[in-house]
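There's a structure below that I have some questions on.
Yeah, one chain of the complex is gone here, protein chain that is, but the others are all in their spots.
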Amino acid sequence: MTDGLIAMLGITSPLIGFALALLFFRKKHDFAAAVVVLSGIVSLCCSLGLLMTHGSAATTHVARWFAIADIEIAFGVLLDGKTLIMGAVVALVTSCIQVYSLAYMAHDASKARFFAFLAFFEWSMLSLVYAANLLQLFIFWELVGLASFFLIGFWHEKPSAVAAAKKAFMMTRIGDVGLFIGLVLLFQATGSLDVLAINATFDAAGMPATIEKDRVEWIAMLLFIGVIGKSAQFPLHTWLPDAMEGPTPVSALLHSATMVAAGVFLVTRFHGLFVDAETTRTWMLVIATFTALLASTMAMVAKDMKRVLAFSSISQLGFMLIGLAAGSLFAGYFHLITHAFFKALLFLCAGSFIHALGTNDMIAMGRAGARKLRITTIGLVVGGAALAGLPPLAGFFSKEQVLGALHDPWQQGFKWAAMAAAFLTAYYTFRMVFLLVRPDAASRAVADEAAGSQHHAGDDHGEHEAHGEALVMRAPILVLAFLALIAGFFGDAIGRAIGVPDVHHPSFGEMAPAILIALGGVALAWFDYGRKGAKQVGFVAMVPGLEKLFAKRWYLDEVYYYLFVIPALALAQFCFGAEQQGFDKSADVVGAGVIASGNSVARSHNGRLQLYLTLAVLVLVGLTIWLTRELSGGAR
Amino acid sequence: MGSLELFLPEATVLVGALVAFVLAILRVPQRIAWGAATVFGIASVVMTAVYLNASGEPFFAGIYRVDALSQLLKLGITGSLALTLLVGRDLASFRVSTRVDVPIFLFFATLGMMALVSATELLTLYVSLELSAYALYVIAALQRRERMGSEVAAKYVLYGAAASAISLYGISLIYGSAGSTYLSAIMQTTMSPVFAVGILLALCGVFFKLAVFPFHAWAPDTYEGAPHEAVAFIGTASKVAAVGLLVRIVLFAAPAGEAITIALLVLSVLSMTIGNLAAIRQHDLKRLLAWSTVAHAGYLLIGLSTMSTVGVASGLFYVVTYVPIVFAPFVVVCVLGRDGSNPTKASIAGLYQRSPLLAFTLLVGMFGLAGIPPTAGFVGKWFLFSAAIEKGFYWLVIVAALNATVSLYYYLLIVKEAYLTPATDASEVRMSGAAQAAACVVVVAAIAFGSFPRHVWEACEAAARAAFAVAG
Partner (left out) sequence: MTLQTWLLFALVLFAVGLYAVLARRNLIAILIGVELMLNAANINFLAFHRFVTNDPAVGQIVVLFVIGLAAAEVAIALSIVLAVYRERKAIDVQDLEELKG
């Protein structure tokens, strides 16, 4: 029982921080920040304490919330290995980011609001992780989305930030419809809302006897649609790169332990269900592999540092899902945890560079002396090496597990594709590192690249003079760098905690390809960007058109625009003679179609009383005729 | 024959109406008339709450019934009345000379609605329906900007009269099929095409009040043009009463089986889709609320058209919790529109800086309408969808979920305006103490009903069972 109370304290502490910061310290910015950081630390202590003391047995601590008909709906926390580890990671990463934000956002006019929403974000994510039933899970899934909406659009006077926030929200909502229906069907099939009870149905070997196979596939597919939206997989991935319009600490949070992690966490949460749904898993594998490859190609040519990291998040999320789709819970979960550390680290480094140098463009950063920021550069190299999968850093072990999970003969094709993506990951990561730390390698490509940098500058919101590294920015970077260094060695412990006791330890022979791939990627990056006299032009530039394709993100935004917006507009024009509206292309594409039809409906409402009444009477006559026929037909 | 004591809630409202009438004749200052009316409004809520669990038939056995259903809905109705009176101290959008008369009509409309939810006989139903409608026609016409007010009132009254005439024609067909005007007798009647058509036509009166497609068209124009407090009252109390009527009628449609259900579901889907789509482009806050009402009427129909106890209970829960939720934006309308103008998206920009309480009220209202937890809007939708799924209407839930997604867009835009866009006019918004109280009440209720729905839900289930018990 005390464990349940500690967990509740850990969850509600950020909520209290949020309420205090928003209600009482609206104008006292430093108080608000202090309260939020404090609440985060309380939450961290609770999570870590639970992780240390709670055994591996899964328990729920619930209280009755309400009952509908015969179904009891409870509200409470579920404590098992998956929850406890993820909860600790969320609290840890959030705390680091909150401390970091003390310096990063020090001069922002709405600092109090920023910290309040950070706490809100933490509360939603922790509650999602600890959720004991489907309803609770869905509620906090939505609140996580809502929190990111507010944080991505934090700098609301930037129209691009507002558009990005809207896009993120609408894109993930598309997935959420799938998730909602999936959860409802899951409830129908199992007759229970309790996560443990549901998992008990599916975890047993073989298919559950009570539920037909098709139903399981449907549920898994619908849940996966929700994951596609949340974890930014193809084709709903386009919101994530835009989401870096928010302040950099938000990106760090969003890309590592919260928002996008929620999708993957959901799959690990219902892993038994996904294991039973083989067709869905194949689809998952296809989509995740494709996304991993697609996003790495985009990252290869991006110039904006945060964009590179955003594409790499999409790609790494793809890796996690590859592992899960291949049936290895451990591979996906492990990569989720290690990725949380090194991606948060990389974003915080990016934030330091941006904060100090006043630009997002990697070439300009490198030239402005990025490597003079010593601690940040160390963090960058450690995080980059972890992301690239160089041994013995965290990313190496987990990525190795993902690749190792693809061992069936029919999965060989996917394995090759995943290896290609891993190679590209190493390449673009070290492209970034070399651009930042070896700017003098540039002999050419100065004039033409500089032109592209202009419109990205200015994330730092006002102040552009160079800052040094504040202590509160260094400390979180060092903590996360340390974690990225050592997290890989906790594989066995994590495996035991989540119920995979016999983690496969690859022999050196099995590891060799992964090491070679990572080193190969780094070497190619060295050749292209790092060595003395390198032209700092990627190898893709040798294939005409390919670089542009990658840089334009495979033209997917444009494709969606033509696929959804143009037909909707044309239809509206055809039906109601509506004049063309000047749609902002950056507005989210599906939403624009909806807006167009909304305009048409409203315009057809033309203020004429008798037209309204005629419509009503016509509908009534139609219904009357149908009803009469239906009923007299039944009598016969 | 029950005790006359059961009539006390209605009697309070009646006395309130008479007191307001006398005060209006005496031409007392408006502030005093308002104070007296507010006292009676709150007293009526208290009275209804005291008699919440009462049941019996105070008079004319079989005509007027006090049971769990009627008392629950009466609480919603009197609650709306009290809230309207609390925010309506200034009645700024009413013509100056008529302000002192407004409470009279509010009380009479309330009385009609209370009778409507208790009536179990067709003529009583119709008379109460008309009593409330006439009072609403009058207050809708008292707009300070007379040109707009007269257009609105004419449209509203003609639309309403036509709907009620169609409804009466339907009632005559029901009477002909059942041979009686008592609901208990009608519920035993076997289904026939004439009976079904009668039910359909009789439902037109309800559709009009709820603004269900195809009888939704009056809502946007009336909401935009009628005085703020009148719209707030029409948008809350009137919906609750209409649901009472709908429950009564739907129950004797049950033998028609699938046919009426399908007809209702089609209307439900059309309502929510059209309402949500049209709401997207609205800039006037009241007009936006009107279209959102159309959409919510669609959601409501989901629960009631299932004709199961859980379905009816979920519909009741939705409408009862809808009162505080939808009243929240109306508090904003009444406070911001004190110069008689309608608040628009532009005029609520930066509300967060001008009045944190008002902005928070708006936020809670919008979250509630959008169905974002922890407001009651989320739990309400959850109940509705569960009831639909229990009946196997998966496609309906999918359509409704898509609709809820679309609606989020425009609700959140409002929140964004209030919280993120900087104010053009940074002056602080002044709220009267009564308006502040109303704001606090709706915020607390909207969140409390959503976080602890258990007791309200149990009351709704009891009400649904009581509705089914009329036949017995």
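As written, the chain order gives the labels A and B, with residue 1 at the start of each chain.
Just so we're on the same page, a contact is a pair of C-beta atoms (placed from the backbone, for glycine too) under 8 Å apart; a residue touches a chain by one contact, two chains touch by 3 or more.
In this text the structure is predicted, and so the values were computed from the model without any measurement.
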| item | value |
| --- | --- |
| Residue of B:Tyr137, B:Phe252 or B:Tyr318 touching the missing chain in the full complex | B:Tyr137 |
| Omitted-chain contact residue, chosen from B:Gly225, B:Gly275, B:Gly298 or B:Pro374 | B:Gly225 |
| Of A:Arg374, A:His505 or A:Arg608, the residue in touch with the unshown chain | A:Arg608 |
| Touch residues of chain A, complete complex, unshown partner | 602-603, 605-610, 613-614, 617 |
| Interface residues of chain B (partner: the chain not displayed) | 122-123, 126-127, 130, 134, 137-138, 141, 146-155, 157-158, 161-162, 165-166, 168-169, 171-173, 175-176, 179-181, 220-221, 224-225, 281-282, 287 |
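Simple rule for what comes next: only the chains that are shown with their structure count from here on.
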| item | value |
| --- | --- |
| Averaged-CA centre spacing for the pair chain B and chain A, given as whole angstrom | 41 |
| Complex contact set, residues of chain A against chain B | 26, 64-69, 135, 139, 142-143, 146, 149, 153, 156-157, 162, 166, 169-170, 173-174, 176-177, 180-181, 184, 188, 591, 594-595, 597-602, 605, 607, 609, 612-613, 615-616, 618-620, 623-624, 626-628, 630-632, 634-635 |
| Chain B residues within the chain A interface of the complex | 154-155, 158-159, 162-163, 166, 191-193, 196-197, 200-201, 204, 213-215, 217-218, 220-221, 256-257, 259-260, 263, 266, 274, 276-282, 291, 310, 356, 372-374, 378-379, 382-383, 385-386, 389-390, 394, 397-398, 401-402, 405-406, 408-409, 412, 416, 420-422, 452-454, 457 |
